[in-house]
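Just below is one structure, and these are the notes that go with it.
Removed: one protein chain of the complex. Kept in place: all other protein chains.
== chain A ==
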Amino acid sequence: MSPLVAGLAQVGILLVALAAAYRPLGDYMARVFGSEKHSKLELAIYRLGRVNPDAEQKWSTYAYGVLGFSFVSVVLLYVLQRIQSVLPFDFGRGNVPPGMAFNTAVSFVTNTNWQSYVPETVMGHTVQMVGLTVQNFVSAAVGLAVAVALVRGFVRSQTDRLGNFWVDLVRGTIRILLPLAFLFAIALIALGVTMSLKSGVDVDGQTVANAPIASQEAIKELGTNGGGVLNANSAHPFENPDEWSNLIEIFLLLVIPVALTRTFGQLVGNRKQGYVLLSVMGLIWGAMLAVIWAAEANGLRPLEGKELRFGIPASALFANSTTGTSTGAINSLHDSFTGLGGGGTMLNMLFGEMTPGGVGTGLYSILVMAIIAMFLAGLMVGRTPEYLGKKLGRKEVTAAAVSILAMPTVLLIGAGIAAILPSTQAALNNPGSHGLSEILYAYASASNNNGSAFAGITVTNDWFQASLGICMAFGRFIPIIAVLALAGSLAAQKKVPVTAGTLPTTGPLFATLLGGSIVLVAALTFVPALALGPIAEALL
(Lines give C-alpha, C1' and ligand atoms only; values in the text may rest on other atoms or scores of the structure.)
Protein backbone atom coordinates (compact mmCIF):
# COMPACT_ATOMS: atom_id res chain seq x y z
CA MET A 1 0.00 0.00 0.00
CA SER A 2 1.40 3.41 -0.89
CA PRO A 3 1.63 5.84 2.04
CA LEU A 4 -1.09 8.01 0.47
CA VAL A 5 -3.56 5.13 0.14
CA ALA A 6 -2.64 3.79 3.58
CA GLY A 7 -3.23 7.22 5.12
CA LEU A 8 -6.54 7.76 3.35
CA ALA A 9 -7.70 4.30 4.41
CA GLN A 10 -6.96 5.09 8.05
CA VAL A 11 -8.66 8.50 7.87
CA GLY A 12 -11.65 6.78 6.25
CA ILE A 13 -11.92 4.12 8.97
CA LEU A 14 -11.67 6.80 11.65
CA LEU A 15 -14.42 8.92 10.08
CA VAL A 16 -16.75 5.93 9.68
CA ALA A 17 -16.25 5.00 13.34
CA LEU A 18 -16.93 8.57 14.47
CA ALA A 19 -20.04 8.77 12.28
CA ALA A 20 -21.33 5.51 13.75
CA ALA A 21 -20.84 6.75 17.33
CA TYR A 22 -22.18 10.26 16.67
CA ARG A 23 -25.91 9.74 17.13
CA PRO A 24 -26.03 7.13 19.89
CA LEU A 25 -23.37 8.82 22.03
CA GLY A 26 -24.65 12.35 21.40
CA ASP A 27 -28.23 11.39 22.23
CA TYR A 28 -27.12 9.38 25.27
CA MET A 29 -25.21 12.37 26.67
CA ALA A 30 -28.25 14.59 26.13
CA ARG A 31 -30.36 12.11 28.13
CA VAL A 32 -27.74 11.89 30.91
CA PHE A 33 -27.80 15.64 31.52
CA GLY A 34 -31.53 16.00 30.98
CA SER A 35 -32.70 13.18 33.26
CA GLU A 36 -34.34 13.82 36.64
CA LYS A 37 -33.48 10.41 38.11
CA HIS A 38 -30.45 9.62 40.26
CA SER A 39 -28.89 6.18 40.55
CA LYS A 40 -28.22 4.61 43.95
CA LEU A 41 -24.47 5.04 43.58
CA GLU A 42 -24.94 8.70 42.71
CA LEU A 43 -27.25 9.27 45.69
CA ALA A 44 -24.62 7.72 47.95
CA ILE A 45 -22.00 10.14 46.59
CA TYR A 46 -24.32 13.14 47.13
CA ARG A 47 -24.97 11.98 50.70
CA LEU A 48 -21.22 11.77 51.33
CA GLY A 49 -20.82 15.27 49.91
CA ARG A 50 -23.85 16.46 51.92
CA VAL A 51 -25.26 18.13 48.82
CA ASN A 52 -28.87 18.20 47.72
CA PRO A 53 -28.90 16.95 44.11
CA ASP A 54 -32.34 18.40 43.42
CA ALA A 55 -31.43 21.96 44.41
CA GLU A 56 -30.42 23.96 41.34
CA GLN A 57 -27.71 26.62 41.52
CA LYS A 58 -27.23 30.19 40.37
CA TRP A 59 -24.31 30.77 38.01
CA SER A 60 -22.12 32.11 40.82
CA THR A 61 -22.71 29.06 43.05
CA TYR A 62 -22.06 26.79 40.08
CA ALA A 63 -18.77 28.66 39.47
CA TYR A 64 -17.79 28.41 43.15
CA GLY A 65 -18.43 24.68 42.84
CA VAL A 66 -16.04 24.39 39.89
CA LEU A 67 -13.40 26.53 41.61
CA GLY A 68 -13.75 24.87 45.01
CA PHE A 69 -13.63 21.37 43.54
CA SER A 70 -10.59 22.23 41.41
CA PHE A 71 -8.87 23.87 44.38
CA VAL A 72 -9.18 20.82 46.63
CA SER A 73 -8.15 18.65 43.66
CA VAL A 74 -4.89 20.58 43.28
CA VAL A 75 -4.21 20.33 47.02
CA LEU A 76 -4.88 16.58 47.18
CA LEU A 77 -2.81 15.82 44.08
CA TYR A 78 0.05 17.97 45.38
CA VAL A 79 0.03 16.21 48.75
CA LEU A 80 -0.08 12.75 47.14
CA GLN A 81 3.06 13.53 45.13
CA ARG A 82 4.84 15.06 48.11
CA ILE A 83 4.30 11.94 50.28
CA GLN A 84 4.95 9.43 47.49
CA SER A 85 7.81 7.73 49.36
CA VAL A 86 5.39 6.34 51.97
CA LEU A 87 2.85 5.14 49.40
CA PRO A 88 2.95 1.59 47.98
CA PHE A 89 4.29 0.92 44.45
CA ASP A 90 6.66 3.92 44.52
CA PHE A 91 9.72 1.76 43.67
CA GLY A 92 12.01 4.10 45.57
CA ARG A 93 11.23 6.99 43.26
CA GLY A 94 10.83 9.24 46.29
CA ASN A 95 8.80 12.37 46.89
CA VAL A 96 8.22 14.59 43.86
CA PRO A 97 10.05 17.95 44.33
CA PRO A 98 7.77 20.90 45.26
CA GLY A 99 7.97 22.90 41.99
CA MET A 100 7.34 19.81 39.89
CA ALA A 101 4.52 18.62 42.17
CA PHE A 102 2.80 22.04 41.95
CA ASN A 103 3.13 22.14 38.17
CA THR A 104 1.85 18.57 37.79
CA ALA A 105 -1.08 19.09 40.17
CA VAL A 106 -2.27 22.19 38.30
CA SER A 107 -1.58 20.47 35.00
CA PHE A 108 -3.80 17.43 35.64
CA VAL A 109 -6.59 19.36 37.40
CA THR A 110 -6.86 21.80 34.48
CA ASN A 111 -7.09 18.92 31.96
CA THR A 112 -3.78 20.07 30.48
CA ASN A 113 -1.53 17.15 31.40
CA TRP A 114 1.64 19.03 30.63
CA GLN A 115 4.43 16.84 31.97
CA SER A 116 7.62 18.36 33.33
CA TYR A 117 8.54 14.97 34.85
CA VAL A 118 9.87 11.72 33.39
CA PRO A 119 7.22 9.22 34.55
CA GLU A 120 9.48 6.15 34.54
CA THR A 121 11.82 7.65 37.14
CA VAL A 122 9.53 10.07 39.03
CA MET A 123 5.95 8.78 39.28
CA GLY A 124 5.01 5.55 41.09
CA HIS A 125 1.90 3.50 40.33
CA THR A 126 -0.11 4.79 43.31
CA VAL A 127 0.13 8.46 42.30
CA GLN A 128 -0.57 7.46 38.69
CA MET A 129 -3.78 5.63 39.66
CA VAL A 130 -5.12 7.36 42.77
CA GLY A 131 -4.01 10.84 41.74
CA LEU A 132 -3.51 11.30 38.01
CA THR A 133 -6.14 8.84 36.73
CA VAL A 134 -8.80 10.38 38.98
CA GLN A 135 -8.09 13.84 37.58
CA ASN A 136 -8.21 12.41 34.06
CA PHE A 137 -11.84 11.56 34.79
CA VAL A 138 -13.02 14.52 36.84
CA SER A 139 -11.24 17.32 34.96
CA ALA A 140 -12.95 16.09 31.79
CA ALA A 141 -16.27 15.90 33.65
CA VAL A 142 -15.81 19.50 34.83
CA GLY A 143 -15.45 20.57 31.18
CA LEU A 144 -18.62 18.66 30.29
CA ALA A 145 -20.50 20.28 33.19
CA VAL A 146 -19.54 23.82 32.19
CA ALA A 147 -20.56 23.14 28.58
CA VAL A 148 -23.93 21.79 29.69
CA ALA A 149 -24.49 24.79 31.96
CA LEU A 150 -23.85 27.15 29.03
CA VAL A 151 -26.28 25.24 26.83
CA ARG A 152 -28.92 25.50 29.60
CA GLY A 153 -28.35 29.26 29.54
CA PHE A 154 -29.49 29.29 25.92
CA VAL A 155 -32.38 26.88 26.46
CA ARG A 156 -33.92 28.31 29.62
CA SER A 157 -35.56 31.69 30.00
CA GLN A 158 -36.27 34.05 32.87
CA THR A 159 -34.53 31.95 35.50
CA ASP A 160 -31.39 32.39 37.57
CA ARG A 161 -30.82 28.60 37.84
CA LEU A 162 -28.28 26.71 35.70
CA GLY A 163 -28.50 23.20 37.15
CA ASN A 164 -26.46 21.53 39.88
CA PHE A 165 -22.68 21.32 39.40
CA TRP A 166 -22.28 18.24 41.60
CA VAL A 167 -24.93 16.34 39.68
CA ASP A 168 -23.40 17.28 36.31
CA LEU A 169 -19.90 16.38 37.55
CA VAL A 170 -20.87 13.01 39.01
CA ARG A 171 -23.07 12.01 36.07
CA GLY A 172 -20.44 12.93 33.50
CA THR A 173 -17.92 10.81 35.39
CA ILE A 174 -20.05 7.80 36.24
CA ARG A 175 -22.49 7.53 33.38
CA ILE A 176 -20.33 8.68 30.44
CA LEU A 177 -16.59 8.45 31.08
CA LEU A 178 -16.35 5.43 33.38
CA PRO A 179 -18.18 2.80 31.31
CA LEU A 180 -16.50 3.87 28.06
CA ALA A 181 -13.05 3.96 29.66
CA PHE A 182 -13.52 0.48 31.15
CA LEU A 183 -14.64 -1.02 27.86
CA PHE A 184 -11.81 0.49 25.84
CA ALA A 185 -9.17 -0.28 28.49
CA ILE A 186 -9.99 -3.98 28.04
CA ALA A 187 -9.97 -3.63 24.25
CA LEU A 188 -6.56 -1.98 24.40
CA ILE A 189 -5.16 -4.80 26.55
CA ALA A 190 -6.41 -7.28 23.96
CA LEU A 191 -4.35 -5.37 21.37
CA GLY A 192 -1.22 -5.44 23.54
CA VAL A 193 -1.35 -2.44 25.89
CA THR A 194 0.15 -3.50 29.24
CA MET A 195 -1.50 -3.46 32.68
CA SER A 196 1.12 -4.48 35.24
CA LEU A 197 1.77 -3.58 38.85
CA LYS A 198 5.48 -4.34 38.38
CA SER A 199 7.97 -1.55 37.68
CA GLY A 200 9.56 -3.09 34.62
CA VAL A 201 10.03 -6.11 32.41
CA ASP A 202 13.19 -7.79 31.13
CA VAL A 203 13.61 -7.62 27.36
CA ASP A 204 16.65 -9.44 25.98
CA GLY A 205 18.72 -8.57 29.05
CA GLN A 206 17.59 -4.98 29.54
CA THR A 207 14.86 -3.56 31.75
CA VAL A 208 12.06 -1.63 30.06
CA ALA A 209 9.64 0.20 32.39
CA ASN A 210 6.14 -1.19 32.78
CA ALA A 211 3.08 0.13 34.61
CA PRO A 212 -0.71 -0.22 34.94
CA ILE A 213 -1.07 1.48 31.57
CA ALA A 214 -4.33 0.36 29.96
CA SER A 215 -6.67 1.83 32.61
CA GLN A 216 -5.02 5.22 32.31
CA GLU A 217 -4.50 5.05 28.54
CA ALA A 218 -8.22 4.74 27.82
CA ILE A 219 -9.32 7.69 29.96
CA LYS A 220 -6.30 9.79 29.01
CA GLU A 221 -7.55 9.81 25.41
CA LEU A 222 -11.29 9.72 26.11
CA GLY A 223 -11.08 12.67 28.51
CA THR A 224 -8.81 14.63 26.13
CA ASN A 225 -6.21 14.68 28.92
CA GLY A 226 -3.08 13.31 27.27
CA GLY A 227 -0.64 12.71 30.12
CA GLY A 228 1.51 9.70 29.25
CA VAL A 229 2.05 6.88 31.74
CA LEU A 230 5.48 6.58 30.11
CA ASN A 231 7.75 9.35 28.88
CA ALA A 232 7.24 8.60 25.18
CA ASN A 233 3.46 8.79 25.71
CA SER A 234 1.40 7.08 22.99
CA ALA A 235 4.54 6.63 20.88
CA HIS A 236 5.59 3.89 23.34
CA PRO A 237 4.62 0.41 22.14
CA PHE A 238 3.27 -0.46 25.62
CA GLU A 239 0.82 2.46 25.35
CA ASN A 240 0.11 2.10 21.64
CA PRO A 241 1.29 -1.24 20.23
CA ASP A 242 0.00 -1.24 16.65
CA GLU A 243 -1.88 0.50 13.86
CA TRP A 244 -5.28 -0.55 15.26
CA SER A 245 -4.63 0.58 18.81
CA ASN A 246 -3.46 3.84 17.26
CA LEU A 247 -6.75 4.29 15.40
CA ILE A 248 -8.71 3.44 18.55
CA GLU A 249 -6.78 6.03 20.54
CA ILE A 250 -7.38 8.73 17.91
CA PHE A 251 -11.06 7.74 17.87
CA LEU A 252 -11.25 8.02 21.66
CA LEU A 253 -9.77 11.50 21.80
CA LEU A 254 -12.17 12.78 19.14
CA VAL A 255 -15.39 10.97 19.96
CA ILE A 256 -16.82 13.00 22.88
CA PRO A 257 -15.99 16.49 21.52
CA VAL A 258 -17.50 15.49 18.16
CA ALA A 259 -20.63 13.82 19.59
CA LEU A 260 -21.23 16.78 21.90
CA THR A 261 -22.36 18.81 18.89
CA ARG A 262 -25.21 16.28 18.57
CA THR A 263 -25.93 16.60 22.31
CA PHE A 264 -26.04 20.36 21.85
CA GLY A 265 -28.47 20.09 18.93
CA GLN A 266 -30.73 17.80 20.95
CA LEU A 267 -30.72 20.06 24.01
CA VAL A 268 -31.53 23.24 22.06
CA GLY A 269 -34.22 21.39 20.12
CA ASN A 270 -32.69 21.84 16.66
CA ARG A 271 -30.08 19.31 15.53
CA LYS A 272 -29.03 21.53 12.64
CA GLN A 273 -27.57 23.97 15.19
CA GLY A 274 -25.20 21.15 16.16
CA TYR A 275 -24.41 20.04 12.62
CA VAL A 276 -23.28 23.52 11.64
CA LEU A 277 -20.80 23.62 14.55
CA LEU A 278 -19.56 20.16 13.60
CA SER A 279 -19.09 21.20 9.97
CA VAL A 280 -16.89 24.15 10.98
CA MET A 281 -14.86 21.99 13.37
CA GLY A 282 -14.52 19.27 10.73
CA LEU A 283 -13.47 21.59 7.92
CA ILE A 284 -10.69 23.20 9.95
CA TRP A 285 -9.59 19.78 11.30
CA GLY A 286 -9.46 18.40 7.75
CA ALA A 287 -7.60 21.39 6.34
CA MET A 288 -5.02 21.27 9.14
CA LEU A 289 -4.58 17.51 8.62
CA ALA A 290 -3.80 18.11 4.95
CA VAL A 291 -1.23 20.80 5.84
CA ILE A 292 0.55 18.73 8.52
CA TRP A 293 0.51 15.51 6.51
CA ALA A 294 1.84 17.17 3.34
CA ALA A 295 4.52 19.02 5.30
CA GLU A 296 5.73 15.84 7.01
CA ALA A 297 5.66 13.80 3.80
CA ASN A 298 8.06 16.34 2.29
CA GLY A 299 10.35 16.71 5.32
CA LEU A 300 14.13 16.44 5.25
CA ARG A 301 14.19 13.80 8.00
CA PRO A 302 10.59 12.59 8.01
CA LEU A 303 11.15 9.56 10.26
CA GLU A 304 13.06 11.36 13.03
CA GLY A 305 10.88 11.18 16.13
CA LYS A 306 8.32 8.93 14.48
CA GLU A 307 7.54 5.26 15.07
CA LEU A 308 7.88 3.06 12.00
CA ARG A 309 4.62 1.15 12.64
CA PHE A 310 2.68 4.42 12.30
CA GLY A 311 4.74 5.99 9.52
CA ILE A 312 4.03 9.53 8.34
CA PRO A 313 0.25 9.52 7.70
CA ALA A 314 -0.82 7.97 11.03
CA SER A 315 1.65 10.23 12.87
CA ALA A 316 0.18 13.32 11.17
CA LEU A 317 -3.37 12.11 11.87
CA PHE A 318 -2.61 11.66 15.57
CA ALA A 319 -0.71 14.97 15.82
CA ASN A 320 -3.54 16.91 14.18
CA SER A 321 -6.21 15.29 16.34
CA THR A 322 -4.34 15.61 19.63
CA THR A 323 -3.63 19.32 19.14
CA GLY A 324 -7.10 20.04 17.73
CA THR A 325 -8.73 18.49 20.81
CA SER A 326 -6.59 19.84 23.67
CA THR A 327 -5.52 16.25 24.42
CA GLY A 328 -1.78 16.60 24.10
CA ALA A 329 -0.96 12.90 23.97
CA ILE A 330 1.55 12.22 21.19
CA ASN A 331 2.52 9.27 19.02
CA SER A 332 5.42 11.16 17.41
CA LEU A 333 7.67 14.01 18.50
CA HIS A 334 6.27 17.32 17.33
CA ASP A 335 9.64 18.95 18.11
CA SER A 336 11.16 16.99 15.20
CA PHE A 337 8.38 17.93 12.77
CA THR A 338 9.07 20.26 9.84
CA GLY A 339 8.61 24.01 10.34
CA LEU A 340 5.23 23.89 8.64
CA GLY A 341 4.06 20.63 10.23
CA GLY A 342 5.10 21.68 13.74
CA GLY A 343 3.65 25.14 13.10
CA GLY A 344 0.39 23.44 12.12
CA THR A 345 0.15 21.58 15.43
CA MET A 346 0.83 24.88 17.21
CA LEU A 347 -1.81 26.71 15.17
CA ASN A 348 -4.38 24.06 16.15
CA MET A 349 -3.86 25.13 19.75
CA LEU A 350 -3.84 28.84 18.93
CA PHE A 351 -7.31 28.51 17.39
CA GLY A 352 -8.34 28.25 21.04
CA GLU A 353 -8.97 24.48 21.11
CA MET A 354 -12.33 24.27 19.37
CA THR A 355 -11.62 22.17 16.26
CA PRO A 356 -13.22 20.13 17.82
CA GLY A 357 -11.60 21.04 21.16
CA GLY A 358 -11.51 19.17 24.46
CA VAL A 359 -14.30 17.33 26.27
CA GLY A 360 -16.84 20.09 27.00
CA THR A 361 -14.26 22.84 26.59
CA GLY A 362 -14.45 22.51 22.79
CA LEU A 363 -18.22 23.01 22.79
CA TYR A 364 -18.27 25.99 25.13
CA SER A 365 -15.31 27.60 23.34
CA ILE A 366 -16.94 27.38 19.92
CA LEU A 367 -20.24 28.68 21.35
CA VAL A 368 -18.37 31.68 22.74
CA MET A 369 -16.78 32.18 19.33
CA ALA A 370 -20.25 31.95 17.76
CA ILE A 371 -21.29 34.86 19.97
CA ILE A 372 -18.28 36.86 18.77
CA ALA A 373 -19.14 35.99 15.16
CA MET A 374 -22.77 37.10 15.60
CA PHE A 375 -21.59 40.28 17.30
CA LEU A 376 -19.35 41.07 14.31
CA ALA A 377 -22.22 40.32 11.94
CA GLY A 378 -24.47 42.58 14.04
CA LEU A 379 -21.96 45.42 13.73
CA MET A 380 -21.95 45.03 9.97
CA VAL A 381 -25.73 45.39 9.62
CA GLY A 382 -26.25 47.72 12.59
CA ARG A 383 -28.62 45.43 14.51
CA THR A 384 -28.49 43.95 18.02
CA PRO A 385 -27.20 40.41 17.42
CA GLU A 386 -29.10 37.32 18.54
CA TYR A 387 -28.07 33.69 18.86
CA LEU A 388 -30.41 30.79 19.60
CA GLY A 389 -33.20 33.19 20.52
CA LYS A 390 -31.17 35.25 22.99
CA LYS A 391 -30.13 38.87 22.55
CA LEU A 392 -26.39 39.44 22.74
CA GLY A 393 -26.06 42.69 24.65
CA ARG A 394 -23.17 44.39 26.38
CA LYS A 395 -22.94 41.83 29.21
CA GLU A 396 -22.95 38.79 26.95
CA VAL A 397 -20.41 40.15 24.49
CA THR A 398 -18.11 41.34 27.29
CA ALA A 399 -18.17 37.89 28.89
CA ALA A 400 -17.43 36.26 25.52
CA ALA A 401 -14.56 38.66 24.87
CA VAL A 402 -13.01 38.03 28.30
CA SER A 403 -13.25 34.29 27.69
CA ILE A 404 -11.58 34.53 24.27
CA LEU A 405 -8.84 36.99 25.27
CA ALA A 406 -7.68 35.24 28.44
CA MET A 407 -5.64 32.63 26.55
CA PRO A 408 -3.65 34.95 24.21
CA THR A 409 -2.96 37.34 27.09
CA VAL A 410 -1.38 34.83 29.44
CA LEU A 411 0.31 33.03 26.54
CA LEU A 412 2.05 36.08 25.07
CA ILE A 413 3.04 37.55 28.45
CA GLY A 414 4.46 34.20 29.60
CA ALA A 415 6.31 33.44 26.36
CA GLY A 416 7.54 37.03 26.13
CA ILE A 417 9.13 36.97 29.57
CA ALA A 418 10.56 33.48 29.00
CA ALA A 419 12.18 34.60 25.74
CA ILE A 420 14.15 37.39 27.44
CA LEU A 421 15.20 35.45 30.55
CA PRO A 422 18.90 34.50 30.37
CA SER A 423 18.18 31.10 31.95
CA THR A 424 15.97 30.12 29.01
CA GLN A 425 18.90 29.73 26.58
CA ALA A 426 20.17 26.73 28.54
CA ALA A 427 16.72 25.12 28.49
CA LEU A 428 16.43 24.94 24.69
CA ASN A 429 17.26 21.85 22.66
CA ASN A 430 17.53 23.49 19.26
CA PRO A 431 19.14 26.75 18.08
CA GLY A 432 17.65 29.68 16.13
CA SER A 433 14.00 30.16 15.26
CA HIS A 434 13.21 26.58 16.30
CA GLY A 435 14.32 27.51 19.82
CA LEU A 436 11.71 30.30 19.86
CA SER A 437 9.16 27.79 18.54
CA GLU A 438 9.94 25.56 21.54
CA ILE A 439 9.14 28.45 23.93
CA LEU A 440 6.04 29.52 22.03
CA TYR A 441 4.76 25.96 21.85
CA ALA A 442 5.21 25.48 25.61
CA TYR A 443 3.14 28.53 26.51
CA ALA A 444 0.54 27.83 23.80
CA SER A 445 0.20 24.31 25.15
CA ALA A 446 -0.13 25.42 28.79
CA SER A 447 -2.48 28.37 28.18
CA ASN A 448 -4.77 26.24 26.00
CA ASN A 449 -4.69 23.29 28.40
CA ASN A 450 -3.35 21.05 25.64
CA GLY A 451 -0.27 19.57 27.27
CA SER A 452 1.74 18.39 24.27
CA ALA A 453 5.23 19.83 23.87
CA PHE A 454 8.10 20.56 21.60
CA ALA A 455 9.61 18.27 24.18
CA GLY A 456 13.26 19.11 23.67
CA ILE A 457 12.86 22.13 25.92
CA THR A 458 13.82 21.47 29.56
CA VAL A 459 11.07 22.92 31.72
CA THR A 460 12.23 21.89 35.17
CA ASN A 461 13.63 25.20 36.42
CA ASP A 462 11.51 27.20 38.88
CA TRP A 463 10.54 29.84 36.32
CA PHE A 464 9.02 27.34 33.91
CA GLN A 465 7.36 25.24 36.62
CA ALA A 466 5.71 28.31 38.17
CA SER A 467 4.89 30.36 35.06
CA LEU A 468 3.52 27.43 33.06
CA GLY A 469 1.47 26.38 36.10
CA ILE A 470 -0.03 29.87 36.30
CA CYS A 471 -0.73 29.92 32.55
CA MET A 472 -2.56 26.59 32.85
CA ALA A 473 -4.69 27.85 35.75
CA PHE A 474 -5.58 31.21 34.15
CA GLY A 475 -6.11 29.61 30.73
CA ARG A 476 -8.60 27.22 32.33
CA PHE A 477 -10.49 29.16 34.97
CA ILE A 478 -10.83 32.69 33.51
CA PRO A 479 -12.76 31.34 30.51
CA ILE A 480 -14.81 29.04 32.78
CA ILE A 481 -15.89 31.90 35.05
CA ALA A 482 -16.68 34.09 32.02
CA VAL A 483 -18.65 31.28 30.37
CA LEU A 484 -20.71 30.62 33.50
CA ALA A 485 -21.41 34.36 33.92
CA LEU A 486 -22.49 34.39 30.29
CA ALA A 487 -24.74 31.39 30.89
CA GLY A 488 -26.28 33.17 33.89
CA SER A 489 -27.14 36.30 31.96
CA LEU A 490 -28.50 34.30 29.00
CA ALA A 491 -30.74 32.21 31.26
CA ALA A 492 -32.18 35.36 32.84
CA GLN A 493 -33.38 36.69 29.46
CA LYS A 494 -36.67 36.11 27.70
CA LYS A 495 -36.53 34.31 24.37
CA VAL A 496 -36.86 36.70 21.44
CA PRO A 497 -39.06 35.52 18.56
CA VAL A 498 -37.51 34.75 15.19
CA THR A 499 -38.25 37.52 12.68
CA ALA A 500 -37.35 38.23 9.07
CA GLY A 501 -34.33 40.14 10.37
CA THR A 502 -32.90 37.19 12.31
CA LEU A 503 -29.73 35.75 10.80
CA PRO A 504 -30.26 31.99 10.56
CA THR A 505 -27.51 30.08 12.38
CA THR A 506 -27.89 26.75 10.63
CA GLY A 507 -26.67 27.58 7.15
CA PRO A 508 -23.43 28.11 5.22
CA LEU A 509 -23.44 31.88 5.82
CA PHE A 510 -23.20 31.36 9.58
CA ALA A 511 -20.66 28.56 9.14
CA THR A 512 -18.47 30.91 7.09
CA LEU A 513 -18.80 33.67 9.68
CA LEU A 514 -17.90 31.29 12.49
CA GLY A 515 -14.97 29.64 10.69
CA GLY A 516 -13.74 33.06 9.58
CA SER A 517 -13.86 34.38 13.15
CA ILE A 518 -11.87 31.42 14.50
CA VAL A 519 -9.13 31.89 11.90
CA LEU A 520 -9.17 35.68 12.04
CA VAL A 521 -8.92 36.01 15.82
CA ALA A 522 -5.98 33.57 15.90
CA ALA A 523 -4.27 35.25 12.94
CA LEU A 524 -4.62 38.80 14.29
CA THR A 525 -3.33 37.74 17.68
CA PHE A 526 -0.47 35.46 16.80
CA VAL A 527 0.99 36.29 13.39
CA PRO A 528 3.87 38.40 14.79
CA ALA A 529 4.96 35.64 17.17
CA LEU A 530 4.49 32.87 14.59
CA ALA A 531 6.50 34.84 12.01
CA LEU A 532 9.61 34.67 14.19
CA GLY A 533 9.18 30.98 15.02
CA PRO A 534 7.57 28.35 12.76
CA ILE A 535 6.94 30.64 9.76
CA ALA A 536 10.62 31.65 9.68
CA GLU A 537 11.58 27.97 9.93
CA ALA A 538 9.25 26.92 7.13
CA LEU A 539 10.73 29.56 4.83
CA LEU A 540 14.38 28.75 5.63
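Here is the rule we go by: a contact is a pair of C-beta atoms (placed from the backbone, for glycine too) under 8 Å apart; a residue touches a chain by one contact, two chains touch by 3 or more; residues count from 1.
Convention: contacts and distances are computed from a predicted model.
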The chain not rendered here carries, per UniProt and among "Zinc chelation protein SecC", "ABC transporter permease", "Potassium-transporting ATPase subunit C" or "Periplasmic [NiFeSe] hydrogenase large subunit", the name "Potassium-transporting ATPase subunit C"
Cross-chain touch to the chain not pictured, restricted to A:V32, A:I83 or A:M129, is A:M129
For the chain that's not shown, point to the residue among A:L87, A:M100, A:I174 or A:L376 touching it.
-> A:I174
Of A:S39, A:T207 or A:T512, the residue that touches the missing chain is A:T207
Extract the touching residues of chain A with respect to the undisplayed chain.
-> 1, 3, 6-7, 9-10, 44-45, 48-51, 60-61, 64-65, 67-73, 76, 118-121, 129-131, 133-134, 137-138, 166, 169-170, 173-174, 178, 181-182, 185-186, 189-198, 200-201, 203-210, 212, 214-216, 219, 230-232, 235-238, 241, 243-244, 299-311, 313-314, 330-333, 335-339, 342, 429-434, 437, 454-456, 537, 540
